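A single protein chain has been omitted from the complex, and every remaining protein chain is retained in its original position.
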Amino acid sequence: MVPLSYYLVLSGFLFACGVTGFLIKRNIITIFMSIELMLNGVNLSFVAFAAHWHALAGQIFVFFVMVVAAAESAVGLAIIIAVYRTRETLNVDQVNLLKL
Amino acid sequence: MTSSLNLWLIPTLPLAGAAINGIFGKKSSRTAVSTVGLFFSGAAFAWALSVVLRISAADMPYQEYIAHWIRSGSFSADFALYLDQLSLIMLMVVTGVGFLIHIYSVGYMWDDPSYYRFFAYLNLFMFFMLTLILANNYLLMFIGWEGVGLASYLLIGFWFTKDSAAAAGKKAFIVNRIGDFGFLIALFLIIQNYHSLNFTQVFDQVRPLAPETAGAGLLTAIGILLMVGACGKSAQIPLYVWLPDAMEGPTPVSALIHAATMVTAGVYMVSRSHVIFERAPSALMVVAVIGTLTALFAATIGIAQTDIKKVLAYSTVSQLGYMFMACGVGAFSAGVFHLMTHAFFKGLLFLAAGSVIHAVGGEQDMRKMGGLRSYIPWTFMTMGIATLAIAGIWPFAGFWSKDEILWKAYSSEHGSWVFWLIGVITAFITSFYMFRLLFMTFFGDYHGANVDEHGRGSHGHDGHGHGEPHESPMVMLVPLMILALLSLFGGLVGYHNGFEHFLEPVFGSGATAEAAGEAANSGTEWLLMGISVLVAFSGAGLAWLLYISKPYLPQKIADGLGSFYQAVVNKYYVDELYAKLFVKPLIDGSTTILWQGIDRKVIDDTVNNAADGARHVSDEVRHMQSGNLRSYAGWIAAGSAVVIAYMIWLGVR
Amino acid sequence: MPIWLYILASVIKSAVLLFVLLTAVAYTVWLERKVVGHMQNRWGPTRVGPFGLLQPAADGIKFLFKEDLTPPHVYKPLYIAAPLIAVIFALTSIAVIPFGNSIMIGGYSIPFQVTDVNTGLLLILGVTSIGVYGVALAGWSSNNKYSLLGGLRASAQMVSYEISLGLSLVGVLILSGSFSLRDIVNSQAGHFWGFIPRWNIFIQPVGFFCYLMAAYAETNRIPFDLPEAETELVAGYHTEYSAMKFAMFFMAEYANMVTVACLATLLFFGGWHGPITNVKILQPIMPLFWFAAKIFAFLFLYIWVRGTLPRFRYDQLMAFGWKFLLPLSLVNLIATSIAVAW
Partner (left out) sequence: MLSVHLILFLVFGAVCVAGAINLLAQTHPINSALSLIAVMAALAGEYLLLGAEFVAAVQVIVYAGAIMVLFVFVIMLLNAGVEDRTKGSRVAVLFGIPGMLLASTLVGWVVLRHSGTKAVAAGALPGDPRTIGQMLFHEFLLPFEITSVLILIAIMGAVVLASKPPTSPAGALARKAD
């Protein structure tokens, strides 16, 4: 028997790691992976809540999150390839033309 | 009521005419335009006639529901029509006189380049006027009220290329707005207190109330505010100033809107609200005083006017004052009676004046007329009848109604001999200036043989030969004759209080009680009647003396009166006074405070400073958009931290 | 069953299974060399032991004692980890494969299976999909263009064919209504009309075809062995590997073949069910025998195909996978579900 809060803290930790990764990582692919890490953290809390409240819908949400994550990574990685093709770099600090 | 009367057809037919003429008129021939205009107004008249024939007194008041309009909580205002004896009379007057004036307009406006526009407006006016009359609630009535105001504005400014016409239109509209403001507040008060605008519902709630004796009360307030609205629409002191200026419009318009129908809307509205007024004696007193003063005041101005239409305009104001006097003394049926007869003879007067103007090629100054009797005999005859009618000479229409009003002013419980006296004086003056008009125009020598300088080319009726005044075409004369007949015999409906009895279901038993008391005072009544006829004849005689027998006298009298005469000629400087009192301060205030002060300094500067500030802030803030993904993420993280902190604070608070 | 006994049984079963599996892997290699040799009119291994039967042992010793060469400029952690990943996940999936019915020992029912997970098939699929990393990382970490191309090809190919693989199995899953491999096998017990075994192959021939094709691609076997096409890429992703690391890839490949054969047997060929079940003495043994026989048949098919068919071109491979196999398995899935629903 594990208290719900343990799962939530773990989930929050993973999410925070994802945010941190987004903030400190320069490689666009790693940043992307940080997003996936955040999604995974959220998924964990979904499943934990599903078990806690005996609501299967929580698990269903995880599937949708996964589907969206899959779609997102497919498109995102395609964009990364396109960016790399034109800018020849993966460093987000150097891909900053979209500004005033 | 077994079957529907299809009342809705009556307003919608002119609307259809207005739509057809307004949309297709420009490309259509004059014949087509006049056919459409006449057909739809005539159809409305015909349908109204058929309604009169089909409906019986037992069926009234008859209500007809058309569509639902506003339903908000317990409040509702629908497109629904209401027909009782009062609205029936108005209906007949509006459609009948309106149709005649439509016919007349065909001749009068034939040469105008905007012929179709005139008929579209005219039909539109009919639609709104009928809506006003037939509405079963104040809101729909108000729609008609505003609609006729719009139509009036459009028609006064019909020749909008002329500055004075455009200005007169605006003046009419703005002055009316002031009155409407009072009307609206009255409506708000009614909604607030009676939660309805439906006539039956409001009056059912008011009827059980006792008259407000202490002077001021809710009903008094509503009544006075309604009177403010009526003052605007019906050109009473202090809001009468627009009506003389409204004579800038084409003469049929003056006849239809500014004499026969629209200006009487105030009388109609006050009569319609008689339940409220009867329970607010102070409000009634206000109505009576305003009406009496207006009657006298306008009549005195009428003496010195030289423009034929201006004379008639002041006469209209004065006669409207009569009607309000009647309403003010509680004799609503007398007021409505005078409304009806006035519609006949004043419509006729205007149309005849139009015919005169037509005949002399656009000239409106009476001093340049004279001796027209032989040139335009039909016009002279009809106008003569109308003059006799308005002067109140037996047995013409005006006699019956005016006499009724004077008698009621004297005998009614709200009346007093003061009203009667002023009424008689006014009748004398009326008779005098009307005969003055008649004599100056039709008698003596023709002063305008060389009238060729008419700058009224825009009137469009200068296509005829000048020099010789000429009779108008039959299409104009026929309406004149019909109206002359009505002016002759229209008053007979009031014989033996027939008219009053007809309206009894509307105005209630009070009228009957008065009728009962009348018998006792019949001796007094005969006396008063004699006095009023005498006064009418003496007015006519004075006019004959001054303008036929001794034409040099008026100038002498004018010189003798000096500044007083100047004041009368200049309409007591009321326009100048208003300009000083209201218009100038308003313009100055608008310029310095509203425009330079508020608009420039407050609104513009607020907007400009906001824009400048936004630009400066943006100049700084745009650096946030560095194009760096991680910076955006940083902002998001910081922002979400704030949101989370706030949410948690909400939770633990 | 007390927990210690459960753990003990699991450990024993794991050890036995590992031994059997590795032996099977070794002798599959021997079998392949022998069969292909005969097909190509050669003898294959003959020197070590009778019929060269000790050849696998000799090979093993050779791999162990050969110099473990690590080229310069490789990314070392992954270079080392890649073969481990490959072999570990290849061996893991065998854990949920049931080889036969339970037997009773000391009053406890012990299944012929390391662990009976009721989503066994999903676990196999998951583990197989993770196995891709071994190949991909090996190719990338070797810092060699042939390796990299081999790795890229392998990962693309395996990801592509995994879809068809999964879809081809769904038909069977619909029929049996379970993810548990034991339930799937048990649903195939009995006969049609008394003599045709109630195997899924007869109901799902298209599904089986798709599965077979996808499985060949997943295991990088001829005709889909593009990742290690020696004529183009030297040896593909394991070009830079030698000695035991190379042996691990080798073992992974053959272990995967065994797993695929096991799955095919379980899903389409009735698992351990077979004729001659009424001989009392043989009852514990017969299921194992039938199972082994079927697996052998599959492995033989692998070798047979290898000896027969040429290699695809890479674009043909992708076109085949996406444009033919995937639609085919989808059609099969739809047809099956309609038939079942009806």
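Should a chain be cited, it is by its letter among A, B and C, assigned in written order, with residues numbered from 1 in that chain.
Assume contacts are C-beta pairs under 8 Å (C-beta built on N, C-alpha and C of every residue); 3 or more make two chains touch, one makes a residue touch a chain.
Only a predicted model underlies this, so the values are computations on that prediction, with no experimental measurement involved.
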Among shown chains, those touching the left-out chain: A, B, C
Out of C:Val74, C:Ala95 or C:Leu148, which touches the unshown chain? C:Leu148
In the full complex, chain C touches the hidden chain through residues 75, 77-78, 118-119, 122-123, 125-130, 132-133, 136-137, 139-140, 148, 151-152, 155-156, 158-159, 162, 166, 177, 179
Name, in rising order, the residues on chain A that touch the hidden chain in the full complex. 1-10, 12-21, 23-27, 29-30, 32-34, 36-37, 40, 43-44, 47-48, 50-52, 54, 56-57, 59-60, 62-64, 66-75, 77-82, 84-85, 90-94, 96
Chain B positions in touch with the non-displayed chain are 624, 626, 628, 630-631, 633-642, 644-645, 648, 651
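Heads up, the rule we're going with is that only the chains that are shown with their structure count from here on.
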So that we know how the chains sit together, what is the shape of their touch graph: line, ring, star, complete or other? other
Please compute the C-alpha centroid of chain A, do the same for chain B, then give the distance between them in whole Å. 76
Separation of the C-alpha centres, chain A versus chain C, in whole Å, is 33
Enumerate the residues of chain C that touch no fewer than two other chains. none
Can you pull out the residues of chain B that are in contact with at least two other chains? none
Given the complex, residues on chain B that touch chain A span 622-623, 625-630, 633-634, 637
List the residues on chain A that touch chain B in their complex, please. 19, 22-26, 28, 31, 92-93, 95-100
